[in-house]
Each structure stands twice: as structure tokens, then as C-alpha cells.
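Quick one: this structure, given as C-alpha cells, is what I'll be asking you about.
Only one protein chain is missing from this complex, and each of the others stays in its spot.
Order as written gives the chain letters A and B; numbering starts at 1 within each chain.
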Amino acid sequence: MITLASDFGSPYPAAMKGVVLSRCDARLVDVAHDFPRQDVRTAAFWLREVLPWFPPAVHCAVIDPGVGTDRAALVVRAGETALVGPDNGLLVPTARAIAGSDGGESGGSAESATDDLRVYEWRADDPASSTFHGRDVFAPAAAAVHEALAGAGWPAAAEGEADPVAALDRAARTDDWTDLRFPAPDSASDLDGAATGEVLVVDGFGNAITDLPGDLLAGRERVRVNGDPYPVARAYAELPAGEPLVTVGSHGNVELAVNRGRGEAAFGVGVGDPVRLSEPSSD
Amino acid sequence: MITLASDFGSPYPAAMKGVVLSRCDARLVDVAHDFPRQDVRTAAFWLREVLPWFPPAVHCAVIDPGVGTDRAALVVRAGETALVGPDNGLLVPTARAIAGSDGGESGGSAESATDDLRVYEWRADDPASSTFHGRDVFAPAAAAVHEALAGAGWPAAAEGEADPVAALDRAARTDDWTDLRFPAPDSASDLDGAATGEVLVVDGFGNAITDLPGDLLAGRERVRVNGDPYPVARAYAELPAGEPLVTVGSHGNVELAVNRGRGEAAFGVGVGDPVRLSEPSSD
Partner (left out) sequence: MITLASDFGSPYPAAMKGVVLSRCDARLVDVAHDFPRQDVRTAAFWLREVLPWFPPAVHCAVIDPGVGTDRAALVVRAGETALVGPDNGLLVPTARAIAGSDGGESGGSAESATDDLRVYEWRADDPASSTFHGRDVFAPAAAAVHEALAGAGWPAAAEGEADPVAALDRAARTDDWTDLRFPAPDSASDLDGAATGEVLVVDGFGNAITDLPGDLLAGRERVRVNGDPYPVARAYAELPAGEPLVTVGSHGNVELAVNRGRGEAAFGVGVGDPVRLSEPSSD
């Protein structure tokens, strides 16, 4: 299975599909091709939300403002999964989540998280273009990795075993790659007065997804957001249509929403804006 | 085969795909994920237009403004097909169309239509989220139903035969579910002066699709729409570009269109607006 994700819109991803299908017989799955253009950070968040739900696969993700420069192409092993894409941080949060050691989510250290990842630089020489490496570098790489793993898969972690990706003459292990982390929210297990985070992304429904852990809302009926009190709800429809609420989204984070409306407008927040949760009795 | 339909936009449906593919090896087909958000009625219309063209399948459709409330999750048998989604009427028009007994279209009674459907409540306990049941309830249900039917399929209608879906401990037959019907237009087989219906949906081309049966236009060259006369055409291109026309759409209903333009603007109508067809000689 090879999944495809990009900010290419349409119809460029079709060329990637053609290249993959010319080289292997993998099942193809579209993840999304309408990520905000050249916004590595937002795409990295969303990939971390959706890709860990897949079985072991080859995920090819291309948000690549540095296409044609000397930024490297990477293959990242995370568990039994391979991620293929540019070396700009895009793949890293997903890789950590799949490897089960995302420092920001599990509290593990950056070092241990890094140790769990195995990263290869992919050396594609002479791509047909300098502007569409999704087609000319990453799709061929994904197909080659898929074929390499189609037999025995990755070796166990123990050193010394044959590594079918490392055996490809285009792949070379590297420890030199670009990290990307989302801000670690105040990790207080209760509000303890207040907790401050930020809006990571706004989804298509207008829900403002923060980096604050959802357990901050456990057992609460109301909470203040940036000073104003709001109801805490388990489901959007617990409130009347048009009413704002604070909930725990499907990602496990605190989410600012409006039943049948747009949370980012009602709360007056956008991506990167601070979000301060505090006790309803505080001010 | 499992098809997926939702109002989730992007990239949430990818998580549903991951969940399904983690649980079974079904072919996945995207129907659409850009239905108007939380508009059960419009999505129910479109699903009825497109899903009956599929071979027997498991159709998972999620337009679910009540997510996280106590609305039930349903599995509906229609012929050899299973529909999986929330109990808000979304699945019912499609189920009736596939079962061949849509009361509104075939003139059959509601009772007989109901009798042809077999409905199960799906009891998912403890979903991971209260806001994304597409991922946490309906995708797992679709995979489970697919696997249950992968052997012998549904039993014949005769009672007493083994029912592989009923055998799943999460599914229980129910007669308590939410119906949804589109307004029955004047069923006159000819205009007989006039016929009144309404605009059900406007498609992406701007065609205003009514609930009036297309045979009202049979043999006519002109017809009045809300008092004004228009040409009746078989093909959009029978009129010059920019000219309005009345035609029978691919759904068999009367459609208000403009060749290479937008019908809803030219006719001044939107969803839910009344449409009165009358004889060209009338006024």
C-alpha cells in the first residue's frame, strides 16, 4: 500500500499515480492533495492525525517549498511503516507518532524519539524536472521502497540484519535531518489555575484545534478561554445551533467549536494565536 | 467493496480509510467528501442519485450533525447492499432506491417500502472520540459488516436463515429509525394545466434539480416555469451558450439549466424554492 499526500491540488497528483503504477502494483490511497500550499507545519500536523490510523504502508508526502534546491529527499522508517518525502520536517511528527514515541504526546525525551527513527537519504540523480519532485523523485522512491519491503519487510531492530531499504543503492542511513516539533503545551494534568497553549490548525468545519491536552477538560462543565467562560461539551450538538463550546476533538486536544458554526470566528482566534484556559471561577 | 461518503472535506476521510484498511482488505471507493456540511437532506438526495449505480457493496456515509449524542448508528440492508451511517434519515432514500421500492419514486406505499428494508442498530461502545464517529464508529462498523458478508452474503429474505450481520454481537434488528422522504411532486402524468414542485438541490454546474418528474416534459417544445415561458431541450447545447432551458436531468427529474451557464441564477431559484410548470399557452 502506498498513500499519497501533497499540496499539489489537481491534476498534478495524477502524474505521481501514473509513475507509481508504472513501477509497482501497490494499492494506492489518496490521503489529501489540498493541504495549504507550501505550509509544511500544517501538513505535518494533519499527517500525524491521519496516517497513524493506517496499517503498515509506504506514505509518500510532498509539501516541498524547497523543490529543486539541495534539500535532501528522505525515507523514514517508523515501526513497519516507511515515510517518503522532503527533508523539511514534514514527516517527523508522523514518524514519531507511528513509532510510538512522540515526545510531545507521550512525554518521552527527544533523544529517545530520535533513536526510534531510522532515516535514509534518498539520492535521486538527475530528475526530469527541478520543479516537480513529487513526480520525478518521491513517487519513484515510494515505489522502490514498496518493492524493497514487499518481501520480508523491515528487519527487526537488532543490528546486523539485512535491511532491504539500505540495500537499495539510492538509500543511505543518515543522522542529519530536519526536525519539527509542535509546541509542548503546559503539561499540567489539571488546570491548576491556568494553562496556555496555541491554535495549531483550523479545520474545514472552523474548529480551532489547540495544542492543549484534552484531559485538562476532564470533569469540567465550564472553562474560561482567554478570559471568557464557555460551556464544556462532549458533543457539538449538546449546545443549540450557533452556540460556542469547548470540547476534546478527535485528536485528543482541546478544540474551540460552534455547533453547526465556525469556532475560529466565535472565539476570535487563528492559527498561532495563544489560547489560555483557566478556572471558571477565575477572571 | 466499501465506499465512503461524508461532509468531512479533507483530510479527515483519510483516517477513515486507514481504519478500514487496518481491519479488512476491501476495495475502497471515494464517493464524495464535500457534501454541504451537516446537510443531511442534500446528501441523502445525492447518495440516492449515485449509489444505486454500484454493484452490491458496503456504503459508509457520514453526515452526522448529531455526532456524540445518543442518535443511533445504523446498518441498513437493501438488496445485497449494506449501508452504514447515522440514524438521521441519510441512508433511507438510497436504501429504498436500491431495494427497488422507493415510495416517492415508484408510487409504492411507505409500508411496503419499510418492509423491504432490514435495519440494524450498531452498538459501538466507547468510541475513542465523541466528535469523529466516521473514524471511531462507522469505519469500524463498515469493515465488520464487509467481513461478515464476505462469505455467503446476506441470506435470502425467508426467515430462519442465518444472518451474518445479525450474528455480529454489535448489531441488533430494530424497527425504530428515522425516516426521510423527498416531497412527492404532483403525480400528474401530464401538466393538466400546471404542476408544482420545488428545487431539491443545485449541482456544481448550477443546474437546479427539481422534484418534478421528467415525463411532464414529454413531447413539449416549450413550458412555463413560474409563469415565464422557456424552451424544452434534450441537450444543453441545443440552445446557444448563455440561454436558459428546461430539460430532463440524468436523475429523471425536471431540471432548470443554462447552456454553459448557471440555471439557478437565470431562473432565480434556490434550494427549497417552489417551481410551477404550466402550459405555454397559459399565463
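By definition in this document, contacts are C-beta pairs under 8 Å (C-beta built on N, C-alpha and C of every residue); 3 or more make two chains touch, one makes a residue touch a chain.
Not measured: the values here are computed from a predicted model.
Against the chain not displayed here, chain A makes contact via residues 8-12, 14-15, 17-19, 21-22, 28, 30, 37-38, 65-69, 128-132, 135-136.
Counting the whole complex, the residues of chain B in touch with the unshown chain are 1, 3, 5, 29-32, 34-35, 46, 49-55, 203-205, 234-238, 247-250, 252, 255, 260.
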